[in-house]
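So that we are looking at the same thing, I have put the structure below in structure tokens.
Removed from the display is one protein chain of the complex; every other protein chain stays in position.
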Amino acid sequence: MEEKWDGNEGTSAFHMPDWMQIQFADQKQEFNKRPTKIGRRSLSRSISQSSTDSYSSAASYTDSSDDETSPRDKQQKNSKGSSDFCVKNIKQAEFGRREIEIAEQEMPALMALRKRAQGEKPLAGAKIVGCTHITAQTAVLMETLGALGAQCRWAACNIYSTLNEVAAALAESGFPVFAWKGESEDDFWWCIDRCVNVEGWQPNMILDDGGDLTHWIYKKYPNMFKKIKGIVEESVTGVHRLYQLSKAGKLCVPAMNVNDSVTKQKFDNLYCCRESILDGLKRTTDMMFGGKQVVVCGYGEVGKGCCAALKAMGSIVYVTEIDPICALQACMDGFRLVKLNEVIRQVDIVITCTGNKNVVTREHLDRMKNSCIVCNMGHSNTEIDVASLRTPELTWERVRSQVDHVIWPDGKRIVLLAEGRLLNLSCSTVPTFVLSITATTQALALIELYNAPEGRYKQDVYLLPKKMDEYVASLHLPTFDAHLTELTDEQAKYLGLNKNGPFKPNYYRY
Amino acid sequence: MEEKWDGNEGTSAFHMPDWMQIQFADQKQEFNKRPTKIGRRSLSRSISQSSTDSYSSAASYTDSSDDETSPRDKQQKNSKGSSDFCVKNIKQAEFGRREIEIAEQEMPALMALRKRAQGEKPLAGAKIVGCTHITAQTAVLMETLGALGAQCRWAACNIYSTLNEVAAALAESGFPVFAWKGESEDDFWWCIDRCVNVEGWQPNMILDDGGDLTHWIYKKYPNMFKKIKGIVEESVTGVHRLYQLSKAGKLCVPAMNVNDSVTKQKFDNLYCCRESILDGLKRTTDMMFGGKQVVVCGYGEVGKGCCAALKAMGSIVYVTEIDPICALQACMDGFRLVKLNEVIRQVDIVITCTGNKNVVTREHLDRMKNSCIVCNMGHSNTEIDVASLRTPELTWERVRSQVDHVIWPDGKRIVLLAEGRLLNLSCSTVPTFVLSITATTQALALIELYNAPEGRYKQDVYLLPKKMDEYVASLHLPTFDAHLTELTDEQAKYLGLNKNGPFKPNYYRY
Amino acid sequence: MEEKWDGNEGTSAFHMPDWMQIQFADQKQEFNKRPTKIGRRSLSRSISQSSTDSYSSAASYTDSSDDETSPRDKQQKNSKGSSDFCVKNIKQAEFGRREIEIAEQEMPALMALRKRAQGEKPLAGAKIVGCTHITAQTAVLMETLGALGAQCRWAACNIYSTLNEVAAALAESGFPVFAWKGESEDDFWWCIDRCVNVEGWQPNMILDDGGDLTHWIYKKYPNMFKKIKGIVEESVTGVHRLYQLSKAGKLCVPAMNVNDSVTKQKFDNLYCCRESILDGLKRTTDMMFGGKQVVVCGYGEVGKGCCAALKAMGSIVYVTEIDPICALQACMDGFRLVKLNEVIRQVDIVITCTGNKNVVTREHLDRMKNSCIVCNMGHSNTEIDVASLRTPELTWERVRSQVDHVIWPDGKRIVLLAEGRLLNLSCSTVPTFVLSITATTQALALIELYNAPEGRYKQDVYLLPKKMDEYVASLHLPTFDAHLTELTDEQAKYLGLNKNGPFKPNYYRY
Partner (left out) sequence: MEEKWDGNEGTSAFHMPDWMQIQFADQKQEFNKRPTKIGRRSLSRSISQSSTDSYSSAASYTDSSDDETSPRDKQQKNSKGSSDFCVKNIKQAEFGRREIEIAEQEMPALMALRKRAQGEKPLAGAKIVGCTHITAQTAVLMETLGALGAQCRWAACNIYSTLNEVAAALAESGFPVFAWKGESEDDFWWCIDRCVNVEGWQPNMILDDGGDLTHWIYKKYPNMFKKIKGIVEESVTGVHRLYQLSKAGKLCVPAMNVNDSVTKQKFDNLYCCRESILDGLKRTTDMMFGGKQVVVCGYGEVGKGCCAALKAMGSIVYVTEIDPICALQACMDGFRLVKLNEVIRQVDIVITCTGNKNVVTREHLDRMKNSCIVCNMGHSNTEIDVASLRTPELTWERVRSQVDHVIWPDGKRIVLLAEGRLLNLSCSTVPTFVLSITATTQALALIELYNAPEGRYKQDVYLLPKKMDEYVASLHLPTFDAHLTELTDEQAKYLGLNKNGPFKPNYYRY
């Protein structure tokens, strides 16, 4: 099956059974109009994919040697005798457990939540159905929700991203998990259905990543929403779908948009890309950064991160922008602001971070110098017009995983990374610490929605209250042995602030 | 007369005539409660002050040798025979003209506006009364407003900040200017009154900096507001006053808050402080930055600028914060987050950037090591508890202008800069380029308010429309020979944007 | 066979046949006393090794599926009918050729030398026997030497590092190459012997990497030295051996030490490590650098590179040093200078770059916090006392290739990378550009020695003349589109310099 999803979004409509296709086709079109730069949230999505070819992946997964029987056809029981799960191979649990334990060490905030939960169980009574990537980090989240009192049932939001060993470990410790790597479309929806369609159990909270779970319930079990207290959604795509539902007056429970919290945005974009641009380029090309001329298209958070990192490594960086304010920032940060045409003949690397389409055109590609590296850190696979390179006079040569040489008749080679898909998603990994911030935000959003007094949230899409955003940040400070200063009563009064925050007005830019 | 204003705000109530005192005393109290960090706008205010002792000041002003006659008592005429002005000495016009010409070279945006005005006069018919610092940069603004079609009358918003030569040059070229350096309180209000109380001329626009002009008209000539189309205010204090009026239902014309535009904020805080912290410390102490241990209190825009600069110069920087999100940013940017107590014994420099009060207490000062430098980049003079150092056992020694040694009984010396007032305001200068951004924003706000169709703006306080903020930025790009990329029609459609902006949603953080 | 060589040096004595062992055992001891920090030259050595597990390796080498017949037992001919070579599989030539072509694109200096050689053949008549790593970059060097007029015969200096496809490509195009990946000790010496022991052909130049070829000739064919014009040696170990020979009065031809040229040192250490520390840490641990506390032991060129990179990525870096001058540099560059004990409990990463032994002791390891990462960028595998961790109470867990968790009885885990061997050698790759500088230096040294008038070089070890060092640098400038300024006659006279260099005195520090 061809990989169609654009990497940076929730699972797209093609997974949908036929009877849902028409409607989604329309929605799909809607998505393409989406104007704003999308978050880097789905970095987590890269894990399984890149783990198969990455040096740094958690090594020796034995999928290839596995038997070919579909998990749906297997009879498996965990050691406690339960068979309420469907994973590739329950016997891989031990290996998965180790991965979970390693992840726990870098997810201090969730572990701190667990400790607090020894006294109170803020999710006691919660019945959460989840649909996310199933990785060691997700496992830490799920087990934290469990420790906080919740019952969970879980499916994968992507047919490739499940780490089978982790799924096995979760199943072994009693979580009804329905997911494996390499699901078919039919499997995908079957798994989701197994999560929600259970006798004697009905979810009262939804944790979704991409909106597929939410839509399944909308289509198949709309009555379930009567008992559901809220939806927590973290993907750009899923959030977009929710806003559309809300606009159409069809959203029947409160939903929390955790994609746009400050902490998450800054980590997923600025701080993470600052590191992953270097990582992605090195792993694919082994190039030296020093002295290289680079043009970065777009100076949003992602572009800022890429530029800062490359400048620090001794590259000479040019920036293109459409927005004069970001352009002025680029100037003040020491980057020459150019049009792509002005430098396209001289640069060694072209990086797109715009969220736009056709930023790098065939004409640009024709004018690049030999050995120029072209890659995308921005959004989906539209920024570089890769399709324009699929013409007969150009030869494609796959030289490494994720690395193609596109060769012109005169011998000129362009080095295209990840076929124009997201470089950091395809060719590097996401630090657990970043995922920890996302997972903690999800947990807090669930707690908030579940415990909110009636009336606080209506049938609308909400941002995480700033105070909780601050709380997520504060839970991650101990990792850095960072010590926060507390306001004195006198100072709090002077500033007109509550000593526990929130500390900034909503429009504060950080 | 004692200097009472805290440097970072508009002229305070003490200038007011008696009959206004009571009411303002109340307002003053209000100001002190103001919770948010104030902008750095009033940096411009520093110019006259620091120019008297700064190496870099515009040199040979001859005030000291001037005669002592009050300008109010002099009979002066400019070369065209007009005497509708009151300045120190009209003969200084030539020197002032040169300063204005130099400033013009670094205010490209205003000069660009003038060029565009050759065809259309967007301020034709505008009668602007202004009350700002009177410097070469202001002169460029005023002459630009003139070129755009406006008539102007002007007073100074600060009794010390007027550059007499510039005022003379403006008077010489026909601007009714009423201002000199060293006005008395009575002079101050007399000058303002001379601007507005004119036979046969009534203002229809107000450009204010601190709110004094606005208040004078409110108190003395409330009927004038019938013809006034709007107020443009740039100071934190003035904006605060406007919001209070608005809240109280007393604001009777639209007002534009230009203090909070993106471009202005970033320049006045992040970019400007990144340079002025180094400048201020060098000019006062000649210290070497390399290897020095520094603690920066507060990691907002100002703190971020200070930290980045000092780190780049080889200092080891610690940060204190109350807000966990800013704290996490400090961590990710490579600064150890500490409580002040943890490092107070070891640091060489303490810099406050909090907007808070008593951040550095006597207890902290007692524990600092010998030769520790203490200064404030934040807000007003409250951050360091300087008052606590006025005790008999401590000896104060003024070693240079703006530099005091405070000496403990055991011989320990603390180096206190600018007596805890703003370092950048007191001990460095503000680049014309920064002032250019402010002035351009003011000009555009005037044009917008003056030309807005009825009903677009009500009797409320408005932020500059994002599109105009972007326009200000775009006018400054040519300085950097920066070339903006234009969206294609197809791209604009894809992004759902107008090709001319605005390019970002209002909540975008830059 | 156990891997014994320490990675950073030439092939060690264990390859030697028995009859040479005793003598070398003594020498070996000598090597261990070697006081100075060794160069990073042998980074190239890492290629074959790391390429087997690295994501970024040149992919799909099919060695594993190859037959098990020893190349020595195969009958192979290239397409021109020659069988004067011995490689794994001549049929892999095409794949190897492509790798060579890719390498050519990043070795502009050698390609420039080839162009110049179209007119003159500075190596006409040269018969070069070489013993180096056999990689695509070496192939570019060999083919350049050929283009310059030389005849070459080549063996591998390391039993693991040969890229079989590249060796095949060289054999196919007519180079007598004797090398394959996975030679036995006997194979190793057999290959070297096949290079020199040829009827009707006698070498007149030696290019060595580690000194094994030189020693083989010394032992077996001492008479050959009568015709040999010189030796070019690039490894620390080989250079050390040459100095010993010289000291003992046994060096009978001039030798050129290319290890200590400025360009090579700066690239192999400062610039390369600045990038490879990030790369090595990311590929092994996927960690986030931002906010991490790191201690770097040693502030020589390698330490300087590591510190600069980590600081730029937002880490908080401490430095330890024994030399007060380097220590003062660390201070001025903004790093706190500490003893390891002071920070060992708090740091997240420990990196050694000292060239010393037991810099990180068991005591230090006992005190590290959970999850602390420990690695070595310095010299051989002595810096971290890894042996001390092989005790029964500690559990070792191999979690990924090159990554071990060492687990204390209380559950604390230390993450040990590459078992304390060189991180950049084991876990990252070396940019072709760095190898280009080394190869160009080797080529120029060969040309210089071959063409030097009699008497210019005696039977001693020489450094590359500064002018040639400058020439190597100048050949690499076009890569960066860098334009050198030429002195005018008047300026050259003023400075007392030749317009073509050398430009600096020998003691200049760069």
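We just call them A, B and C in the order they show up, numbering each chain from 1.
Rule of thumb we're sticking to: a contact is a pair of C-beta atoms (placed from the backbone, for glycine too) under 8 Å apart; a residue touches a chain by one contact, two chains touch by 3 or more.
Just so it is clear, the structure is predicted and the values come from calculations on it, not from any experiment.
Of the candidate positions B:E120, B:D186 or B:D481, contact with the hidden chain is made by B:D481. Checked against the full complex, the one of C:Q105, C:N356 or C:S371 touching the unshown chain is C:N356. Annotation: of B:T432, B:S474 or B:Q491, B:T432 touches the absent chain (contact as defined above). Residue-wise, the contact with the chain that is not shown comes from B:L278, picked out of B:C195, B:L278, B:A327 or B:V359.
Within the entire complex, the positions of subunit B that touch the omitted partner chain are 53-59, 98, 102, 105-106, 271-272, 274-275, 278-279, 282-293, 309, 312-314, 346, 370-371, 397, 399-401, 413, 428-434, 479-482. As for the chain not pictured, it touches subunit A at residues 290-291, 293, 311, 313-316, 331-336. Panel shows subunit C; residues 32-36, 262-263, 265-267, 271, 320-332, 336-340, 342, 355-359, 382, 469-471, 473-474, 476-477, 480-488, 490-491, 494-497, 501, 503-505, 507, 509-510 of it touch the chain omitted from the view.
As a convention for this text, only the chains that are shown with their structure count from here on.
On a Cα centroid basis, the chain most remote from subunit C in this structure is B. Where subunit A touches subunit C, over half of the residue numbers in use are shared by the two copies, so each contributes mostly the same positions. Chain centres here are Cα means. That of subunit B falls 58 Å from that of subunit C.
Separating the CA-averaged centres of subunit A and subunit B is a span of 43 Å.
Touching two or more other chains at once are residues 271, 480-482 of subunit A.
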